[in-house]
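Encoded as structure tokens, here's the structure I'll be asking about.
With one protein chain removed, the remaining protein chains of the complex are shown where they sit.
Our next item is subunit A:
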Amino acid sequence: MGFQKFARGTAAMALVMGAATAAQAEPLKIALVETLSGPQASTGLLYRDAVKYQIGKINEAGGFGGEPIELLEFDNQGGPVGAADRVRAAISEGATVILQGSSSAVAGQVTEDVRKYNLRNAGNEVIYINLGGEAMELTGSKCHYYHFRTSPNAAIRVNTLLDGMKEADVLGDNVYAMNQNYSWGVDVQDNTVAAADRLGFTVVEQTLHDVNKIQDFSPYVQRIQAADADTVITGNWSNDLLLLMKAASGAGIDARFGTAFLDQPGNIGNAGAVAEGHFLSAPFNPEVNPEETAPFMEDYKSVTGHYPSYVEPATVFGMMLLQEALKEVEPTENGLNAADLAVALENATAETPMGTISMRGADHQAILPMIVQEVSLDAQYKADDTEYGFVPIKVISAADAEQPVQDSCQMKRPG
């Protein structure tokens, strides 16, 4: 008797609960598939901070379809294999949007997995928002309709950097291209060589080296010196950048470095005076548009505990694009329809402290302003508790920073 009553009660409860969920739209699930543990986790954790920050903002403003957005975190452990597995897990847990940023190698895997999944599950697609994989192939030969890149790419980085350095009259005639031997490094090298005629410099030598395996860069520095380079353009990041700069400074070489990732936390702290005078092209600088940027800096710090740097600002801006796109989409009874969101994202623009950023429909590459900056004692916001920081030299508008769509991008559109 007792059991029967209990069973009947439970069944009734289940019915009521079932009805309640059916009436409400499913909350939107966004999955962050990043490197959250292991040696490369430092960058992955920055992506997480930035994503959490902006999703918090979106949820404060009402979330999606009246429900807060749910952020799922998956640790890809730094490699494409882990990422493939985690992307599957994310999709099976109901994520409609997948976010990932660190490493073009991982991005290449994720974008292929998403493309294949969408082929097999028409009508039930997922969207991949690439927050930081900057290799050209991701919006070139590997481009597809459900991939969106919100960060700059190698062509944008290198051309804005070279333009800014040329205009500041620090580029010199002899440029050395020193890069890591994988998709991103090769792209930086190719774009440096391609810009030589336009800007009137000579690429005296090109070197590709192993990624994050080299302790001693002095033999490479010797080559820079032998080539009589005025400027070294490098896409190197992390230790490969630090050790290269330190070895060059130790050898007394005064070649100036033009970099893409000098603002990674720890770099300025470790290099100290060695970094002074080196250049960086990045989508953010805290001294540009101070009346809008300063409140953003302080707000970000109050939420996450630190000022935004490195990949964080661009990630926040990318999430702003997603926020604007979500405003244009109506939830269906099954939650978000990815095809609707893709249409909205293609046409999205967002107002950021750095200016307007927008998504280009032809290859799904974000068009965004870039700031060419120099490491200097005069910076208002110091990096890594040192006396150095980044001073903006030239703000390049989104229109000027834009690079042409690659011919290799054959995007198949639905319908």
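General remarks:
Rule of thumb we're sticking to: a contact is a pair of C-beta atoms (placed from the backbone, for glycine too) under 8 Å apart; a residue touches a chain by one contact, two chains touch by 3 or more; residues count from 1.
Simple rule for what comes next: contacts and distances are computed from a predicted model.
Of "Fe-S cluster assembly ATPase SufC", "Helix-turn-helix transcriptional regulator", "Branched-chain amino acid ABC transporter permease" or "Nitrite reductase large subunit NirB", only "Branched-chain amino acid ABC transporter permease" is the UniProt protein name of the chain excluded from the display.
In the complete assembly, the contact with the undisplayed chain comes from A:269, out of A:80, A:269, A:355 or A:392.
Residue in contact with the omitted chain (choice from A:81, A:168, A:226 or A:362): A:226. The hidden chain makes contact, of the residues A:250, A:277 or A:290, with A:250. Residue-wise, the contact with the chain that is not shown comes from A:212, picked out of A:121, A:212, A:347 or A:380. Panel shows subunit A; residues 39, 41-42, 45, 181, 207-210, 212-216, 218-223, 225-226, 239, 242-243, 246, 250-253, 264-267, 269-270, 272, 384, 386 of it touch the chain omitted from the view.
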